[in-house]
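With one protein chain withheld, the remaining protein chains of the complex are depicted in position.
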Amino acid sequence: MGLGWYITRRVAWAFVVTFVIVSITWGLLAASPDPQVSQAATQAALQGGNPAEAQERARELRGLDAPLYQRYIDYVTGVYTLDWGWSQTRNQPVTEAILDALYYTIQYSIPWTVLVVLLGPLVGLYSSANQYSWKDHAATGFAFFGYAIPNFFFGIILLLIFGVQLGWIPVIYNTDVPVFSVANAIQLAMPVFVLVTGSIGAVMRVSRNESSEFMQADFVKTAKAKGVSQLRIYGRHVLRPTMVPLSTTIVGYLLFLFVGSSLLVEVVFSIPGLGRLLYRAIIAQDTSVVLGTTLFFTFVATVGNLIQDLVYTVLDPRINFDDR
Amino acid sequence: MSSPVETLNPLYNSEAGAGTLIEYALDPGYTWRPGSEYFPLAYDMTTDNGEVWVANVREGLQYGGDYGEVTAEDFVYQITQLHQSEWAGTVDAASWPSEVNVEATGDYEFQIELPNPNALYPETFDPYVYPIPMELMQPYVGNQDAQGLQQDTEILELQFTGNLGAYTLDQWNRSSGLSYSRNDDYYLKNAEGVPEVFTQAPYFDSLEVQVVQEEQSRLGALESGETDSAAVPPNRVSRFRNLESTDVYVIPQPYNEVCVYNMRDNGWTTGPGNLFRNKQFRQGLGCAVDKQRLVTGVFRDFADVEYTWQPRWSNWYPQNADVMQFGTGELYGSEATRSRIREAISDTDYSYNGETLQNPSGQPVELSLYHSAGQNTERSMAEFIAQEFGRNAGINVSVEAIDGAQFSQNYWQQQVPENTDQYEWSNGSYNAGPREVTSANAWDMTVVFGLNTYPLNPTTASVFFQRDSSYNPYGYYPSWNASELFERASNATNDQELQSVFAEIFRNIAEDQPMAMLAFPADTVGYAAGIEGPQENFFSGWDFPAWYRNE
Partner (left out) sequence: MATDEPSTRFDSVDWEEIGGGRELTTNFIGVAVSVGALFVLVLYDVFVVPGDTPTFAAVGWGYDVTGLDWLFALSLVLFGFYGVLPLYQNARMTRYYWREFRRNRPAVASLAFLTAVFVIGLLGPLFIPSPTVDLFAKYQPPVGFEVARTYVINCAGPVVNGACQGTWQYPLGTTQNGRDIFRMIVYGMQVTMKLAFVATLIVIVIGTAVGTVSAYMGGMVDEVLMRYVDIQQSFPTLILYLLVVYTYGGSLLLLVLLFGLFSWEGTARYVRSNALAKTEEEYIKAVQLSGASVYRVIRRHIIPNTTSSIVTDLTLLIPGFLLAEAQLAFLGLGDSTVPSWGQLIAAGRSDLSFAPWITLMPGFVLFFTILAFNFLGDALLDAINPEAQAEAES
């Protein structure tokens, strides 16, 4: 019952979580009325038919007359066979809608995540190594600024200054430019900058605070005394234990931001990505798209948590798996 | 554009915005040019007596692919097999009741036989149909497959349009926008009886429509030249007028701004009895809001004050009739409001306690007023109304924002009862029955919806004023003989008769105050300087294919 078994169990668990969450969302949506059904009633009335009957017909047509458990089973089967339904408000299959949107979301979220995960802990560590120097204050100031400024607010202001006043960046996101092109880099620079500024602060701070605890730990002092190189001390004796508590927050935090920020930043910069897809779907009560995007976000979150747990166990040898 | 379109399927689209997008690529049957003049596109319509209308389909209209030429058969098939069918549920279904008889009388001619004569039939937009190839619809008709028809890619993405539109739709990216390219074969180029400028049409090589949710970004793009057109909110018009790179056109439109009172049983949530049902009370409220201040303060004068269900520029506006002008002059003010309300409540337990109107249990009357979330002008209007009601009528109004779709579904539309037979009428969710049939949630007042006044043919507006029509979410029972007057209007045979009936109708509407009729805001649209085509009248855009850029 070692690491292997633990990982197997965690992966299995990830599937369970996804399943539970999607079921909850499905339940929430099943409880709310379907706009298409009342539309049918109106139409029937306009044609001199019986609205109640028409409503019934519409329910049948949309499979809403089946008992609840039957609809649920159908839905779950659909999820696993990748038949995620048809979007009423976009008139295309849900999977297609999600893939379309994902294409744009990925373009800014990959550079964003990479920058945050690489730069965050490093700057934090650097800060704590030079605690209370002007560099630390500058880094802390930047972290706080980024964290404190609401990213949609920041985005609008940057767009106003650099897009409208100075004309350096396009005001409207252009979907026609190739992914790897200068034009695309220019138009994505602002969203990525806003997102990085907004999310790096927390990572920097947690790693600074945590690593400053380890800076004074006895084993670091010992290492220093033994004459271990500065780089090695930071890399091995400070960064690694810092990553343990950090890893518990960073993934959850980033995922939280992924949903929230992607939505707002996409609205501000008019990027037709996943966040906006979801927001529109909720507003328009496009049930199948809401479920599809929720499923997707949940999947990402679960996988993220899984990775986080694995990292946690690998990094902290003190935790043992045998009894939990 | 501020929000994406749901569908481009001409059979299932009910939104005006998407309609415009469809028409870039697919011309409908006809349109109206300035002066309320019929302008034939796919077909011309003529009549002798208003009862039988003959439509002549233009020759030389070609679908794309293998669908061949557009014939009368296509239209007749569409109307009889889809719009008049039980199963398809198209949006035009209401325009084609089964009593209307449609048949092809030749390759390029079909006739429409109406149950009652209607001299203004094309003006109702009932016979407004898009050409769609019969072969495309047939498989779905055979299977009665409404869902399949709605989801058909060829119809949905307008791939059959051939030479039928000035532009061809290349790509529809659901959330970001649409791109079109110039259609070299556009049929109107060679058509007779069209203005000279069409011979070279269309003038733009490509057309991009983008969905940008942020108003700030849309205007920024207009200012920086990234886009050629965007709606400009009233507060910004003078700024964009002063810019060299943009022009702003003030385009009147037929939708009014109304504050609707809920006269159904779940309205007037502040105490027993529903005072909104009392005409005198409604008249009192009509005196509470200063309409001129509203028009200036909210719309910066890019709107007209509204007293009755017709804009001033309409041919049917009763110029000489004595229409009561609530919210102006003597019919405005605290005293005008209170005296009417006092009279209205004289036989109830409501009373004025000093300045404040109280309900029978001695609590101040408090009403909710809903507006669409995120709509700045609408919120300003709601807050102004709330303040005026407080000041002039002594009624507390709490202003609440709500998403439009949400409001429509849970407040505006009623829940259709299981057994519709037990009610005198039940006409679908917008009028599912008499006042005891209500929506899921209670509400008092709303400014979420502006309603169409149909300036081309005001008889169409009759649905708003009849107890048992298909559209009466607010539970209005007219105190005047609405059905009879509208009946007379639809049967009128000449203009003079129409004028006098409409004058009578509009006088009654103004007096009865079914809702607070506030203003006719104009569309204020900004265009890049040098774009020739937009006009400052209701018909602007009728000749869109002939618009060009003046370099």
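Note that the chains are named A and B in the order they appear, and that numbering of residues resets to 1 at the start of each chain.
Convention: a contact is a pair of C-beta atoms (placed from the backbone, for glycine too) under 8 Å apart; a residue touches a chain by one contact, two chains touch by 3 or more.
From a predicted model like this one, the values you see are computed outputs, not experimental measurements.
Asks: Out of B:Ser206, B:Ser398 or B:Thr493, which is the one that touches the chain we can't see?
Replies: The single option touching the absent chain is B:Ser398.
Asks: In the whole complex, not just what's shown, which of B:Glu23, B:Glu157, B:Glu214 or B:Asp543 touches the removed chain?
Replies: The single option touching the absent chain is B:Glu214.
Asks: Tell me which residue among A:Val164, A:Val196, A:Ala223 or A:Val238 touches the hidden chain in the full complex.
Replies: Residue touching the chain left out of view: A:Val164.
Asks: When the complex is taken as a whole, what residues of chain B touch the one chain not shown?
Replies: Answer for chain B: residues 214-216, 219-220, 233, 235-236, 238-239, 242, 293-294, 296-298, 300, 363, 373-374, 376, 379-380, 383-384, 386-387, 398-403, 406 touch the chain left out.
Asks: Tell me which stretches of chain A touch the chain missing from the display.
Replies: 13, 17-18, 20-21, 24-25, 28-29, 32, 131-132, 140, 144-145, 147-150, 152-153, 156-157, 160, 164, 202, 205-206, 209, 212-213, 215-216, 244-245, 248-249, 252-253, 255-256, 259-260, 263-264, 267, 278-279, 282-283, 290, 293-294, 297-298, 301-302, 305, 312, 318-319, 323-324
We adopt the following convention: only the chains that are shown with their structure count from here on.
Asks: Round to the nearest whole Å and give the separation of the Cα centres of chain A and chain B.
Replies: Each chain's C-alpha centroid was found; their separation is 40 Å.
Asks: Show me the residue ranges of chain A that touch chain B in the complex, using the header's touch definition.
Replies: Against chain B, the touching part of chain A is residues 33, 35, 38-52, 55, 61, 86, 88-92, 97, 100-101, 156, 159-160, 163-164, 167, 170-173, 175-176, 267-268, 270, 272, 276-277, 280, 283-285.
Asks: In the complex, go through chain B and note every residue touching chain A.
Replies: 3-4, 6-9, 86, 89, 93-94, 97-98, 146-147, 150-151, 156, 173-177, 179, 210-214, 216-218, 220-221, 223-224, 226-227, 403, 405-406, 409-410, 413, 416-420, 426-432, 440, 470
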